[in-house]
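Of the protein chains in this complex, one is absent; all others appear in place.
After this line comes subunit A, so read on.
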Amino acid sequence: MRALLTSPAVRLGLSVSVATGLYAVSFGALAVAAGLSTLQTCVLSLLMFTGGSQFAFIGTIAGGGAGSTAALAATLLGVRNAVYGVSMSALLRPRGWRRLLFAQVTIDESVAVASSRTDPLEERRGFWTAGLGVFTLWNIFTLVGALLGSAVGDTRAWGLDGAAVAAFLGLLWPRLRSREAGSIAVVCALATALATPFLPVGIPILVAAVVAVAWALWGPGEPRGNRPLRPTSSEVAAR
């Protein structure tokens, strides 16, 4: 127990859990403002449990997009978790049915904390502290946010749509670390804006996804093969 309390990985995992858990309040409130019920909001946090996709889902619904479009946008944002799974599989080597448990808590935060350690025991502690810590607090604070959101009533008067803008910017910001990242963000932003008047609500997001894939396959820029796709702990701490 003493070893656990003095473990840097456990401490980092706990602080990341508190910071991330708290921002589930904004997810809960925004989900209700977007028109989901409190139960639907909580089910998203329990089952989907990957912040970026959850925000994408409700962000699409809030603008009037269809459920199918929201599901597709959320799924595309979840693709990175598959790559995280490869990293964690190589790092932590889970076997058999245990992989089913590892999978559910494979998110930005747990991967970042595990990747920031060098000792195998610490990697494992970091992964589980951040994974289970975020899972617990994320779900508790989602409920708190949903109840607050329901109590608020007129969400526009409270600026909740402005909160959504800030939330997406906050998710995007730590990723804008190179000139190419900035260029991609601008090009996809323009594609979305240009497509908005001509396509059903929500679809412009998928247009941006197509533009992004085209850029990745045929566009300018350095191949990123040498850089493993993991959020750094400073990116996560920035939240």
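As a convention for this text, a contact is a pair of C-beta atoms (placed from the backbone, for glycine too) under 8 Å apart; a residue touches a chain by one contact, two chains touch by 3 or more; residues count from 1.
FYI, contacts and distances are computed from a predicted model.
Name of the non-displayed chain as stated in its UniProt record, restricted to "Sensory box/GGDEF family protein", "Branched-chain amino acid transport protein (AzlD)", "Anaerobic sulfite reductase subunit AsrA" or "Iron-sulfur cluster assembly scaffold protein for SUF system, SufE2": "Branched-chain amino acid transport protein (AzlD)".
Of the candidate positions A:13, A:126 or A:204, contact with the hidden chain is made by A:204. The chain not shown here is touched by just one of A:26, A:115 or A:142, and that residue is A:26. Within the set A:77, A:114 or A:137, the residue that contacts the chain not displayed is A:77. On the side of subunit A, the interface with the absent chain consists of residues 19, 22-23, 25-26, 36, 40, 43-44, 47-50, 52-53, 55-57, 59-64, 67-68, 70-71, 73-90, 94, 99-100, 102-104, 106, 156-173, 175-176, 181, 184-189, 191-193, 196-202, 204-205, 207-209, 211-213, 215-217, 219, 223-229, 238-239, using the contact rule stated above.
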